[in-house]
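Excluded from the complex is one protein chain; the other protein chains are retained at their positions.
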Amino acid sequence: MIADQLPALQIVIPMLAAPLCVLVKRSNACWAIALVANVLVVINAFALLHQVRTDGVIRYALGGWAAPTGIEYYVDTMNAIMLLLVSFISCVTLVFAYTSVKKTVVTGKHYLFYAAWMLCLTGLLGISITGDAFNVFVFLEISSLATYMLLAFGSDRRALTASFRYLIMGSVGASFILIGIGFLYAATGALNMVDLAQRIPDAESQRAVLVAFSFLTIGLMIKAAVFPLHGWLANAYQHAPIAVTAFLAGTATKVSLYVLLRFFFSIFGPNYSFGAMLLNVVLLPAAIVGFLLLSLVAIFQTDLRRMLAYSSVAQIGYIVAAFCLATQSGLTAGIVHIINHGIIKTALFMSVGCIIYRVGHAHIGSLDNLMKKMPLTVTAFIISGLGLIGVPLTVGFISKFSLIGASLERGWWMVGALVLVSSLFAIVYVGRVVEIMVFRSSRTDTPEPTGMREAPMSMLVPMYVLIGISLWFGISGSTTLSVASEAAAALLGGYQ
Amino acid sequence: MSLLAPPFLYLLAAVLIPVLGSRSRALLLLLVPVFGLISLLSYGYGNHLVIPMLGFELTFVRLDKLSQIFGIIFSIAAFLAAIYAWHVDDKIQQMATLVYAGSAIGGVLAGDLITLFLYWEATAVASVFLIWARRTPASYATGMRYLIIQVLSGVLLLAGLLLHYNDTGSIAFDHLGLVSLGTWLIFIGFGIKCAFPLMHNWLQDSYPAATVTGTVVLSAFTTKMAVYALARGYAGTEILIYIGAIMTLFPIFFAEIENDLRRVLAYSLNNQLGFMVVGVGVGTEMALNGTAAHAFCHILYKALLFMSVGAVLYRTGTSKASELGGLYKTMPVTMVCCLVGAASISAFPLFSGFVSKSLILDASVSNGYYIVWFALVVASAGVLSHSGIKIPYFTFFAHDSGKRPAEAPMHMRIAMIITAVLCVFIGVFPGALYALLPFEVDYKPYTVSHVLSQMQLLCFALLAFVFLMRNGLHPPEERGVNLDSDWVYRKLAPGLMPAIVNAIASTVTSAQSSAKDAVVSFTRRVAGISRPGGILSVNWGVNSMVLIVTVMMLIVLLFNFS
Partner (left out) sequence: MTDKPAKPIDDKQEYTPLAKRFLWADSSSAVERVIFYLSVTCTVLFVLDFIIHRHAYAPGEGIPGFYAVVGFVAFTLIVLGAKQLRRVILRNEHYYSPFSVDAENYPDAGLDKQQYQSSVDDTHDVKREGG
């Protein structure tokens, strides 16, 4: 039955698509292969989510080798959401990439670009689906290596240094995670997550577990770009090809956040992570300072991509703060924001992609009166920008509302208040750009660049698909909230 | 059917704006309020459109007599503004107007706090575009200040409603009262939009910065939605009486010396809100009737005054009293309409202000608030001074500025004439208005003693004006900026900021350089002298990032092992 093999297919399809791209080599054909593979993956992820929600947790022994020996894929609502989110965003950005890649990536290298994209997708999906701690590391490396490559495709020469910095930081993070997993294995003799979760309570007192916990904390914080370990992010997002930025902004950090959830809630358990280990003391201040400070930093940026990158770090701060509440509603808020922010930030970067495609740069000060020339793009930016602020009827509001509600429920009203303060900053950084694009008339002394018109349909359509979804999720928040709350329950319930 | 509920109708129409041609857009703006009003009146009293959202049952249309009268006047205001703005060919302004008016109507129809909040924020976001649409750097800055304050109000409302929900488990928007932190926060959120003293200056700051037509639209909705919200949630809260009394008094002085006539009107708007807030504070049936009636009349005559000053601005390019004068010769229709507005706001008998303001005054005196009542009487004389005399006198009469602008365009004249007729109609036939009020009205405004006392007050105030002008005691119109409490965040804080920033910056720089030194020596010591001068030293970024990782690791270990 194919339905039983869904977990494996989720990984195998993109993994096979990558070498196929290399073999085919023709740009358009590669794109088509990648897209077909990606569409299949989306359908697969959707089927998985449905299956999990109706029949409960899926445990799939890869190659028929049972758990302790072989690698097990473990799918509950939480990772089913991640699988769907990652594959869907990848799919939409891949459509978007078609035109922009032609312009930015050197002709003749396109097949490598799409192959790397597929590998990156494989890695991200693998991290999300696997139930084996060491396997997480393996997939992490696959996705990271592919990401370094994707970043370096940027036409900007600085893309190389940005990619290199990311490589260093990514490797540091990955090594920390590897060391953490190694210590855990030393302490418990297990790599399977379910086994780990069972054995850690007995080994809690061991130094090795403590060290493992610490290494994992830092490693995951780097990977998820939690303040103050976010340094690699802004450069990477700014100089990468914009389609890659859109793809990564919606997926890469979110997957790392998922791993963080998996380790601290499913494996170590909330009582250990937030009780015995005082994770709050490190993570919560980092998250709060992060969302306050970086929202502020975003206000002063001159490059649109950089502004959005810093805003991403701030939004990650919201998510981490929500996790730190360690309650059902807190986790729900965090997971909802993972979904919502993934969607709106991807849409935002897509609109920036459209701007760059036509204008040639994303320097905020020179985008005056863009509304006249690219109304659809600017409208898309405004709608998703409102989502970023958290204006009612957008997804951002659902996130903000549930996060504040959760923090009040926990009694941490200061967190809620600070979230509100930071959303005021968001108004300024979004409002400033909108005002320039909509109201500031073109300076007369600069000649009108020729060919200033609306972005091509192949870019607009995927962008508006995301915006449509974000509006739908914003207006009927119950769809995402109920799924997220199931996922939160699954995480807090531990492994069955 | 549900899509045709008033708030949704406006939002739906706003979506249509981008695809319509210039004239059809103006027509749409005109038709939507009409159909909105019909749709509103077709609902029976009670809760409609209860939609599950965000895990709550949200009530989008809660119709009773209180929300109905506000819904009606908002529809009328939107209609009049649409006539007045017939010439505007700016999709952004038109869209903003529709969303803004629709959200304001949605706000007064909201049956629960979350729905209220949704519209509360929507009015803030939509209305700022009417300011930005002026398209100057100054209007951008002003709009941003306005937006931040408006959203802050929404944020307080949100925080308050969440706390309130945590306390009571209810999101119903009924009487709240000042009983908990949550309800206090909601109260302050309402208060900001209602321009309470010291929270008021967004109003005077932003309304003169909007477009000619934008100000007319702005004047109708935001503050009156807040008045409605106060009347719904905090009727009978005594502190409101005193807040309202202060609100009626202090703007008078500012209005008196302000040069920009649109800002004079903004101060005057603030003063009129004071009367309504007093009514809410007194909270009896008669007082609430007074508040609703006064809001109704006020929206009309204030729109009329903003329209006439706007028409002058439209024709001459300025709304500063010092630059105007003698315009009656060539803009007589605008002048007459302005006089009607001035008479209405000053509450001359036979004009609308007379039949509504007296409800509030009588309610306050019959409940024993004598000092407050006296303040309101004094404020009434003050209203005459800045809105009744200053606006028409210095614009259309006084010294001749030499300007001979053409009469306002036809559509503006039509809008002003309709509004003026409504003001007089209400003044002459108050029964029509009284029938709409939330409670049974048993009140006769035209009694001998009432007319007599009001006429005495106004005529002697006029006499005082003549006396002051003759003796050269009346302050001349002067160009300039008058400071208000917004000076604190517009001048003081930015003024102090460089000092603070410098102090922080110098600390940070010195800390940074010493930290850098420490890193260098630290790495040297650890790695030895033979450290390759490789990539790490070239790229300070990576260097520092790794340092941060190390520091964070230390912190984590420290906490975990303690």
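Order of writing sets the chain letters: A and B. Residues in each chain are counted from 1.
Just so we're on the same page, a contact is a pair of C-beta atoms (placed from the backbone, for glycine too) under 8 Å apart; a residue touches a chain by one contact, two chains touch by 3 or more.
Everything numeric in this text was worked out from a predicted model, so none of it was measured.
For the chain excluded from display, the touched partners among the shown chains of the whole complex are B.
Across B:A172, B:V428 or B:L457, the single residue that touches the chain missing here is B:L457. In the complete assembly, the contact with the undisplayed chain comes from B:V466, out of B:I239, B:V466 or B:L554.
In the complete assembly, the contact with the undisplayed chain comes from B:P409, out of B:P18, B:G236 or B:P409.
Think of the hidden chain as still there; on chain B it touches residues 87, 133-139, 141-142, 205, 208-209, 211-212, 252-254, 256-257, 260, 313-319, 323, 328-330, 332-333, 335-336, 362, 365-366, 370, 373-374, 377-378, 381-382, 384-385, 397, 400, 402-407, 409, 447-450, 452-468, 473-475, 478-484, 490-491.
Convention: only the chains that are shown with their structure count from here on.
Between the CA-based centres of chain A and chain B the separation comes to 40 Å, rounded to the whole angstrom. Of all residues in chain B, only 18, 52-55, 92, 117-119, 121-122, 125, 128, 132-133, 135, 140, 143-144, 147-148, 151-152, 155, 158-159, 162-163, 165-166, 535, 539, 541-542, 544-546, 548-549, 552-553, 555-557, 559-561 touch chain A in the complex they form.
Looking at the complex, you find that chain A touches chain B at residues 161, 164-165, 168-169, 172, 176, 210-211, 213-215, 217-218, 221-222, 228-229, 231-232, 235, 277-278, 281-282, 371, 375, 386, 391-393, 398, 401, 404-405, 408-409, 413, 416-417, 420, 423-424, 427-428, 431-432, 435, 438-441, 475-478, 481.
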